[in-house]
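All protein chains but one are shown in place.
Should a chain be cited, it is by its letter among A, B and C, assigned in written order, with residues numbered from 1 in that chain.
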Amino acid sequence: MHITANFDSGNIQVISANNADDIRLAIRKDHQSDFYQWFHFKLFAEAGEEHVMTIENASGSAYPDGWKGYQALASYDRETWFRVPTEYNGKELVIRHTPEQESVYYAYFIPYSYERHQDLIQSAQQSIDCYHELLGETIDGRELNLLVIGEPDESKNTIWVTARQHPGESMAEWFMEGFITRLLDDEDGVARKLLDENVFYVVPNMNPDGSVRGHLRTNAVGTNLNREWAEPSLEKSPEVFYVLKRMQETGVDMFLDVHGDEDLPYNFVAGCEGIPSYDDRHKELENTFKAAFLAATPEFQTEYGYERDEPGKANMTVANSAVGERFKCLSYTLEMPFKDNANLPDEDFGWSVARCQRLGEDVLTAMLAVSPKLR
Amino acid sequence: MHITANFDSGNIQVISANNADDIRLAIRKDHQSDFYQWFHFKLFAEAGEEHVMTIENASGSAYPDGWKGYQALASYDRETWFRVPTEYNGKELVIRHTPEQESVYYAYFIPYSYERHQDLIQSAQQSIDCYHELLGETIDGRELNLLVIGEPDESKNTIWVTARQHPGESMAEWFMEGFITRLLDDEDGVARKLLDENVFYVVPNMNPDGSVRGHLRTNAVGTNLNREWAEPSLEKSPEVFYVLKRMQETGVDMFLDVHGDEDLPYNFVAGCEGIPSYDDRHKELENTFKAAFLAATPEFQTEYGYERDEPGKANMTVANSAVGERFKCLSYTLEMPFKDNANLPDEDFGWSVARCQRLGEDVLTAMLAVSPKLR
Amino acid sequence: MHITANFDSGNIQVISANNADDIRLAIRKDHQSDFYQWFHFKLFAEAGEEHVMTIENASGSAYPDGWKGYQALASYDRETWFRVPTEYNGKELVIRHTPEQESVYYAYFIPYSYERHQDLIQSAQQSIDCYHELLGETIDGRELNLLVIGEPDESKNTIWVTARQHPGESMAEWFMEGFITRLLDDEDGVARKLLDENVFYVVPNMNPDGSVRGHLRTNAVGTNLNREWAEPSLEKSPEVFYVLKRMQETGVDMFLDVHGDEDLPYNFVAGCEGIPSYDDRHKELENTFKAAFLAATPEFQTEYGYERDEPGKANMTVANSAVGERFKCLSYTLEMPFKDNANLPDEDFGWSVARCQRLGEDVLTAMLAVSPKLR
Partner (left out) sequence: MHITANFDSGNIQVISANNADDIRLAIRKDHQSDFYQWFHFKLFAEAGEEHVMTIENASGSAYPDGWKGYQALASYDRETWFRVPTEYNGKELVIRHTPEQESVYYAYFIPYSYERHQDLIQSAQQSIDCYHELLGETIDGRELNLLVIGEPDESKNTIWVTARQHPGESMAEWFMEGFITRLLDDEDGVARKLLDENVFYVVPNMNPDGSVRGHLRTNAVGTNLNREWAEPSLEKSPEVFYVLKRMQETGVDMFLDVHGDEDLPYNFVAGCEGIPSYDDRHKELENTFKAAFLAATPEFQTEYGYERDEPGKANMTVANSAVGERFKCLSYTLEMPFKDNANLPDEDFGWSVARCQRLGEDVLTAMLAVSPKLR
C-alpha cells in the first residue's frame, strides 16, 4: 500500500498508511496560508479489499460545514469519476472504498490540470473568432491567459468572464470548457447571435499557481485573490492586477466570476445589491438574467444562496462587487456545488464534469437575454 | 461522366449527360403521385472541370417558389455537405459546380438513410429510459418504429413527437437525432426534469417507404400522410392509422409534428388557432411554448410563418389540427427551412445537420416551460 | 413478437412466429438460384424471455457442413455483434437467445451495408493517393466501384484486389476496410513503401446487387460470379466482365480475391498449383507470400485449407485461376471463417469485424515481402 500526491494539484499528507482499514491522512494548508480543504491523491491498493481513509484535520478546514453530506470522488482511469461513501463525524472525514483496480485517485472534486488548461487555450486560439493574449506572469512564472472571443467593435458590449480565483474550485474551469466550446461553435445560433452583439474577455483560470500547487483558496504566496479587487498588487496578487488593468482598457458591460461553493448543494448567483451604485436598472438587469437562466436550465435556481447584502454593505474587495461598482455593470458571482444539485440529485456521480460543461453552455442563453439591455 | 441515383433516397432522371457544361436532368415524381421536388444523385465527374446541371422540370415541382434563393447541397464524402451555386430562372434550376474529386453527391437537403434510422432506433433502445416498440408495417413492409422515452405513469403528461410525414423533409429526422440524444442524456438537467413530468412517444420517421424511395411528400402508394388524419386507412395510410390508434391508447397532452418548408427561410410553428375547440387555455399554452422557444434559441422566430387560420377554418385532415382537436391539447407543426435561417445566414452551409440537431435539443427547453401547464 | 427482414441484406422467411419458444423460419434462396445460407433479420421480442428460433431448411443450404460448430451473431445496436448459442441437428439450425432489449438483429455474419460501402468509397477518394472510378453498372443498376490507389507508373507492379464476389461473405468487405485504410495511411511505413513500388486496383464489393438482396452466392440474376471468369457476359455477369476488361488494360502482377468459407474455422489461401502455366517461379512467389503472411499474423495459417488441385486440373472459371493463368501472376483466393480461427478462438465474438480489418492490414505486410519479386 502506498499513497502519493506528487502531481498536478496533488494534496495530501500521510500520517500512517500501514493498515488498509485505518489509513490516517491530513490535508496540507495552502502555502503561506491557513486555508485548506482541497485534496487529491493516489492510492496503490489491494484490489478487492476495503480501504478506510480518515482525514484527521477535516474539522479545521476552511468550510467544515462543507463536509456535511459530502461524498468524495474516485477514479481508476482519471476520466470517469464516481462518488464513494464518505462520512463526516464533526471532526474527521472518513472515506470508505473497496478498489476494483490496483490504483485509485481520490479528489475533493474532479481535477483540472494545467496541461489541460494549455490544451483548452491552444485549441480555442485556433478559431478565427478567438484571439489569445498573455495578460502577464504569475508569481510562480506561469501564464495568465486571456481569450478574446469575437471581433472587438465600439458598438458591442464587453463581457468579462473569469474563473477559478479559488483554485480548489476546479468545477469553474470545467464550466469554462463548456462555455468556450459553445461560444466558438459557429453552427450554434445563441453563440452567433451573442458574438454579433458582444465581445468576450475570458480568463479560464485566474490562479494557475494555486491550481498546480493543490491549493484551496490562494495563490503561490497565500493571497485570497477574491479579496484583492480594491487594491491588487504585483507582489501579492498580480493575477488580479493584470485583469483589472485590462478591464480598464476595455471597459466592462457585464462580468461573471465563476466559483464553487463547499457547502450549498445548489447552483446560484450572488449579485450586487450591496454596492453603493445599485439601482433599479441594475436590479432589472439581474432579474432579466436570472429569469433567463432559470428558463434555460433546472440546474440553476434562485431559492438557495448567500444571504443578500444590506444596501451599501457589500465587501468591495470581492471581484463581483468591485467590478459591478467600478463599471456600473451587471456583475455576478456564479457558484456551483462540490456536492450535487439537490433539486436533481445523482447518487452515483453527483455534480459532474458534463453538468459543469452544460451549465457553461446554458449561461450563454441567459447572457443572450440580457445582452440588448447591457448598455 | 455518369450519373446514378440507385441508392437510398436517390431521385433523378438523366435526360442527357454528354457534356459537362450542359447536363440535362429531371426529378422523378413520387410513385402514384404528381408531387416532386426532392433530388439526390451522384455524379462521376472530371475533377477540376465545371459541371452545369439543369433540372428541366423545376417549375412543375410541388413548390416552385422553393427554388427562389435556394442553393443545392453537395458532398464528396457524404458527411460534409456544402452549398453550391444554384439559380432558378422561373423554369429550370441550374446547379454549377467544379468538383475537386472524382465523384460528388448532390441533394435537395442532407439525406438521412434508412440504415441511419435503424442505427438511431437501436442505439436509443439501449437506454434504460427508452422502450422500442413496433407500431406496425408500412405498405412496402418496413418498420414503423416508436420509441417510448420515460417511465409511463398516470401522473405524467403524454407528449407525442412525429417527424418526416413528408419524406423529402429529411431535416426532420436530423432534428429527431438531437431531440432523442438530449432526452436520453442522463447528465442533462432539462432532460431529467422533463422525464420526471412527462412520457414521450417518438416516431422519428413516419414515412420510411417514401424516404427510401426518394419521394418528396408521399408514401409508397402516393398518399400525402399529412392529409390523412381525419380518416386514415390501412390501405392508403397505415402509418397514420397505427400512430393514431396508439395515441388513442395513450392519450395526448402535447403533440409536435416536425417538418421542413420548401419556401420560407425560417424556423417557425403552425398552431391550432383554426380548430373548433381553440380557446384561451390553448392560446396560453401556445404563448408559453413560443416564448420559451424564442428564449432558448434565436434560430426560432415568430414573425414569419404560415398565414393564421380563421377561427374554425383549420384543415382537420392535417396532423396537428386533428390531434389538437381530438385530444384538446397543445399541438404544433414545426417547420425548418431547406434554405437557411435568414436571421442567422450561413453562406457556406445554410441550414445544416448541426443546426437541425441543436434545434431538436432546444425544443426540449421550450417543452419544459410548458410542461407544468399541459393538463 | 414480430420478425422482419426488409432492409439492406435482409433475408428470412417466417413460417410461424407465435410462440417465443418455437419460432419457425426458413432462409430464402438467392433470386433465380438454388443457393442459400445467408440470413439477416430483426426480432421484436419480449426482453428477458428465451426465444428459440429454428431455421427449418438448414440442411438444404449450400454448405450444410458450415452449420457444424457454427454460432449465430446477434446485436442490439448493430455495432456490437456477439455469438449466441446455436445448434445444428443435421436438419435444422436452432438459435436460442434471451434478449436483453426489445429488438435484436441476427445474422449469419456481421452485415456490411451498401450505405457503408458508399461511405468507404467516398472517404477513400478524398485521399490524394486514391482515384475513384466507375467500372460500370450492375444488373440492378448499382455502381461497380473501383479505387485506384497509388500513382500509376510503368515501373510499378499492378496489384488487383477484389472482394465479395459472393455477397454473403461480408467479412470480405470488412477486410477491405482495414486494407484500404492502412494503404491510405501516409504515416504507415509499409503502406508508403508499397505505394512506391505498386499501384493497387481495389474493388471492395464485386457484387453489390447480391449484397443488398441478401444473397449468399449470386448476383441479381442468380449467377455465381466466381464461375464466370472464363467467359463473363454483360447479360449474366457484368461485374466480372467489367473487371476483366479493366485488368486487360492495366495488366496484373498480383491478384487477391477475398472470400469467406462457410465450413473451415481458419484463415487460408488457395493458389494456382492447378493452372497450366504453374511453374517454379510461381511457386516461389507463393512461398514468399505465405511465409511473410505467417510471420505477420498468427491469424493466418497454412495447415488447413482446400485440397490442392492436381497439376493442370484447376477450374479455370474461378477468378484466381483465370487471372493467374491469363496474366502469369501470383494469384490467390483468400478465405476467412464465418465461425472463428480455431487457433485463436474467442468464445464471445468469434471471427469479428476488428479481426477482419486487422487481417486486411496485415496482408499488406505480406504483399510488401513479395513486391520486389512480382515481375
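Here, a residue touches a chain if its C-beta (ideal position, glycine included) is under 8 Å from a C-beta of that chain, and two chains touch if they have at least 3 such contacts.
Bear in mind the structure is a predicted one, so any value in this text is a computation, not a measurement.
Touched by the hidden chain within the whole complex are the displayed chains A, C. Among C:Ala58, C:Val190, C:Met247 or C:Val323, only C:Val190 touches the chain left out of the display. Among the residues A:Asp65, A:Glu102 or A:Glu284, only A:Glu102 touches the chain that is left out of the figure. Summarising the interface, chain C meets the missing chain with residues 185-190, 192-193, 292, 295-299, 341, 344, 346, 349, 352, 354-355, 358, 365, 368-369. Seen from chain A, the chain kept out of the figure touches residues 2, 4, 6-8, 42, 44, 75-79, 101-103, 105, 113-116, 118-119, 121-123, 125-126, 131-134, 137, 140-143.
The rule we apply is simple: only the chains that are shown with their structure count from here on.
Within the contact network of the assembly, the step distance from chain A to chain C comes to 2.
Comparing the CA-atom centres of all chains against that of chain C, the greatest distance is found for A. A comparison of C-alpha centroids places B closest to the centre of the full protein. Measuring from the averaged C-alpha position of chain B to that of chain C gives a distance of 37 Å. Counting partner chains per residue, chain B has no residue touching two or more of them.
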